[in-house]
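Sharing a structure, written as structure tokens. Questions coming.
All protein chains but one are shown at their positions in the complex.
After this line comes subunit A, so read on.
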Amino acid sequence: MRVALFITCVNDTLFPGTGKAVVTLLRRLGVDVDFPEAQTCCGQMHLNTGYRDEGVRLARRFVDVFAGYDAVVVPSGSCGAMVREHYPRLAEEGGFAAAVAETVPKVYDLSEFLIDVLGVTDVGAHFPHKVTYHPTCHSLRGLHLGDRPARLLQEVKGLELVPLPAAEQCCGFGGTFAVKNPDISAAMCGDKVRNILDTGAEVLCAADNSCLMHIGGTLSRQKAGVRVMHLAEILASTEPEHGESR
């Protein structure tokens, strides 16, 4: 099986630790993952901000770069949802519907790849901490990941998973929304942070670093003492712990 990693531009640039964790985790499970270096960005930022043509160009680039792989693993709910939810529509206009029909069904979120393709929930991880999980909007309502991340976390040795109140509410990031509507965005994040602190968790986990950057930036500003970690980083952790903190 030829497996490619779509790291996403945000992870590539700002959170390389997440990419390394995916590589470590998949190798531990016997999957040799490839990194096609021609990859850049899925086009989500451009499309969602109203720069559709650029979004279409980047979508076409994505399907070219990842053509021929049996699976493409994405450690980001929103980039995964961009590819799966919006590419078919963009491809119809851009005239590359066949390429999209070929590649897009092979694009998996990390948790889908682990559970649906590899058939594992216990990935042999060890992480002795109290963790709460934020499902993120696009993982939840775009990719419909359901309880997959929770099932993976529940199998991690030593990990105590505590439920997050109003988990399904948006953290207020929304890409350029956070810049265009800073007051509403901050109010949404303020409520999210209060719910996180109420759980008493040491670590906030999610499957999307963009949301974690937003919530983590607020937690850090408030000196709340809760750190944020991508799901891949927790799943890659073994004894002795080497989970990367930010």
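Observations on the structure shown:
The working rule: a residue touches a chain if its C-beta (ideal position, glycine included) is under 8 Å from a C-beta of that chain, and two chains touch if they have at least 3 such contacts; residues count from 1.
The rule is simple: contacts and distances are computed from a predicted model.
UniProt lists the omitted chain of the complex under the protein name "Iron-sulfur cluster-binding protein" (options: "Imidazole glycerol phosphate synthase subunit HisH", "Dihydroorotate dehydrogenase", "Sugar ABC transporter permease" or "Iron-sulfur cluster-binding protein"). Checked against the full complex, the candidates A:I115, A:L145, A:M188 or A:A201 give a single residue touching the omitted chain, namely A:M188. The chain omitted from view is touched by exactly one of A:H134, A:R148, A:H214 or A:H230, namely A:H214. The chain not shown here touches subunit A at positions 7, 9, 11-17, 19-20, 23-24, 27, 33-35, 37-41, 43, 45-52, 54, 57-58, 61, 86, 89, 137-138, 141-142, 168-170, 172-190, 213-214, 216-218, 220-221, 246.
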